[in-house]
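Excluded from the complex is one protein chain; the other protein chains are retained at their positions.
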Amino acid sequence: MDFQLSKEHAMARSLFKDFAEKEVKPRAIEVDETEEFPRDTVEKMAKYGFMGIPVPKEYGGQGCDPLTYAMCVEELSKVCGTTGVIVSAHTSLCCDPIMTFGTEEQKQKWLVPLAKGEKIGAFGLTEPGAGTDAQGMQTKAVLEGDEWVLNGSKCFITNGKEADVYVIFAVSGKIEKRGKMMKEISAYVVEKGTPGFTFGTKENKMGIRGSSTYELIFQDCRIPKDNLLGQQGKGFNIAMHTLDGGRIGIAAQALGIAEGALERTIEYVKERKQFGRAIGQFQNTQFQLADMATKCKAAQLLVYQAAMKKAEYQKDPKVSYSVEAAMAKLCAAEVAMEVTTKAVQYHGGYGYIREYEVERMMRDAKITEIYEGTSEVQRMVISANLLK
Amino acid sequence: MSLKVEECKGVFIFAQQVDNKINNIAYELLGKAKDLAADLSQEVTAVLIGSDVKGLADSLAWYGADRVIVVDDPELKEYRTEPYAHALSSVIEQYKPEIMLIGATAIGRDLGPRVAARIHTGLTADCTQLDIGDFPLQPAPGQEQKKNQLLMTRPAFGGNTIATIACPEFRPQMATVRPGVMQKREADKSAKANIEECKIEFKPDNKYAEILEVVKSVSNVADIADAKILVSGGRGVGSPENFKILEELAEAIGGTVSCSRAVVDSGWKPKEMQVGQTGKTVRPHVYFAIGISGAIQHVAGMEESDIIIAINKDEGAPIFDVADYGVVGDLNQIVPELTKQIKEAMAAKA
Partner (left out) sequence: MKIVVCVKQVPDTKGGVKFKPDGTLDRGAMLAIMNPDDKAGLEAALKLKKENPGTEVTVVTMGLPKADDVLREALAMGADKAVLVTDRVLGGADTWATSQTLAGAIRNLEYDLVITGRQAIDGDTAQVGPQISERLDLPLVSYAEELKIEGDSVIVKRQFEDRYHMLRVKMPCLITALAELGEDMYMTPGGIFDAYQTEVTVWGRKDLKDVSDDNLGLNGSPTKIAKASDRVAKGAGEKVTPDSPKEAVDYIVGKLAEKHVI
């Protein structure tokens, strides 16, 4: 058991922090205000390899471990939740399934440009009538000759209109399971610009407002047969596997948002004076800060542990990290919500003003309790493991 | 090879000229050199290097040079490291000064180290104080205490540490001196100096850089982050029109006007001029906070300034917690008068 970051990890953290402070922070207010996808920031991140941190070097990535990747999302999210989720959705939800389940040709075709950040990735599972419950899925894929024909829609898709490569899940048939007819789900890679693939409404969101959340629409969208990702009918497993990894990314995002709000609050209470002294000199403030910091640290340990467990899995596929990922996400998301809410409170009236940024952090924090499995779903994953 | 300590005499200064105009630093160095020379009972020599510069020697006499050594050669028309380093080190080797002072300018800080390395002596950079004294300062057992050494004091670490340095074993004792710190003397236009021309041979080689172009800068709208002096106004200034008194102060002292967020929010000034957390972080040498209450978001953007002077009528304003010099009073009365006095002070100095 070693709680000390290696020299490499410590230096990687300083890199992400430096980049976030210089390149991401100055644009955070504007990105939130205008809802504009920060493409220039993404291009800069691509230049320095941030879009392919856990992807092996032979596929254009950085060849780093999941912990390095989690620290990147954490540091970016400290200053801008939008930028954090752009990297997380791209890496965990698009690069990772292609890396894990793709053929060599598929990796060369899509993973290499994704890892280099020349292309941006997205993931389409959720539908208006189906979130984590995959059996509610309506999007269909039918094999016609050498092509799969997709019909249906996906909603709340992060990096929606900005992505180039989409991992899409669709019902490809029916199979009998324990005497019941179940939907058979498969995963596909769809490229932007494919005829029949269009975008619906842009969601006007409470937080992470620059992340380009769109509805994806498929109308007789024909993709080559070879765009099937993994085996036909294994889509549900691919989705669940992908979400396990995605949760580490979102947990890191939530952790970063919480830490960012805590840092702001510490700075503020040292300076802000009421009744003749800095509010940080009041014991109530001190105790609240102590609780906030303790919770952030606890969340961080869970997130890092989950990331390290995933690294173990990469060496030995028998290792499961889904419980660790669920615990990390559950804890970090709830800590993020609690810490950002308190941060707003301790900023007083300023906390409610956009320019002071903690209110944005509070709005950004909320989604971490919802997407890639709500906190309730995380509790299901954790308890199912306890009671099995 | 190095010069013998006992053979070296005289306080020398490098009389920097550009475009055949003596730089003010030369006069400042002469002012200090005169004091040092008096302590040592020695003479002050100015070394004037350039092309067609003999006519400038007289003014060096007016400000305190007893002697001017002129190196005049077409190779020296524009400043270039090698011919200048060759000229100055040749003069040093020939005339053997005890002390050699150079301005800590973009020229002096290039020339000084190269010359010191060539003639094997120490060089202390960017000094703000020079004295004659003993080294070590206190007698120490087993170590000879040398008299009449040049003690060179300089800030380091962005001004957070101060060190006094000596160069006891080598000559000349060399220092570059920060411009604007030493006081020049009143010009005595009846003063004369011995002018000696020193002939030096220049053999251009690959160390002689080729000048392709000389471009003089024209100042335009200053970036507040680059300003050495900022005159910053807050809501207390009262109106956009009233910023005129700040602009006049800035002009008098050679500074730039900036402002607080309240001023930008009121539409009085553009965002580029805003100091603070949501504006620019500045670190000037002098920051005037005029009619600025000092919200932490403002303070975060300027607290690293070297000298903060606050003028505010509210004596409880938080700006006074960070100000080095706080004045409680009415800016409308104080600022115009301050401008007037600074103008007078500057005029007297020029």
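Each chain carries a letter (A and B) given by its place in the written order, and its residues are counted from 1.
We adopt the following convention: contacts are C-beta pairs under 8 Å (C-beta built on N, C-alpha and C of every residue); 3 or more make two chains touch, one makes a residue touch a chain.
This one's a predicted model, so the numbers in the text were calculated from it and none came from an experiment.
Among A:T41, A:Q62, A:S211 or A:Q300, exactly one should touch the missing chain; which is it?
Of these options, the touching residue for the absent chain is A:Q62.
Can you say which of B:A87, B:M100 or B:A125 touches the chain missing from this structure?
B:A125
Any idea which of A:V31, A:I53 or A:A254 touches the chain not displayed?
A:I53
Taking the full complex into account, find the residue in B:Q42, B:S59, B:T105 or B:S232 that is in contact with the omitted chain.
Missing-chain contact among the listed residues: B:T105.
Could I get the residues of chain A that touch the absent chain, sorted low to high?
7-8, 11-12, 15, 18-19, 22, 48-50, 53, 57, 61-64, 68, 72
In terms of residues, what is the contact footprint of the unshown chain on chain B?
Those residues of chain B that touch the unshown chain are 18, 78-79, 81-82, 85, 105-107, 109-110, 112-114, 116-118, 120-126, 135-137, 151, 155-170, 180-181, 206-217, 229, 253, 285-286, 304, 307-309, 311, 315, 320-330, 333-334, 337-338, 341-342, 345-346, 349.
Assume only the chains that are shown with their structure count from here on.
Suppose each chain is reduced to the average of its Cα coordinates; what separation in Å results between chain A and chain B?
54
In the complex of these two chains, what residues of chain A are touching chain B?
29, 267-268, 271-273, 355
Can you list the residues on chain B that touch chain A in the complex?
Checking each residue of chain B against chain A gives 278, 296, 299-300, 318.
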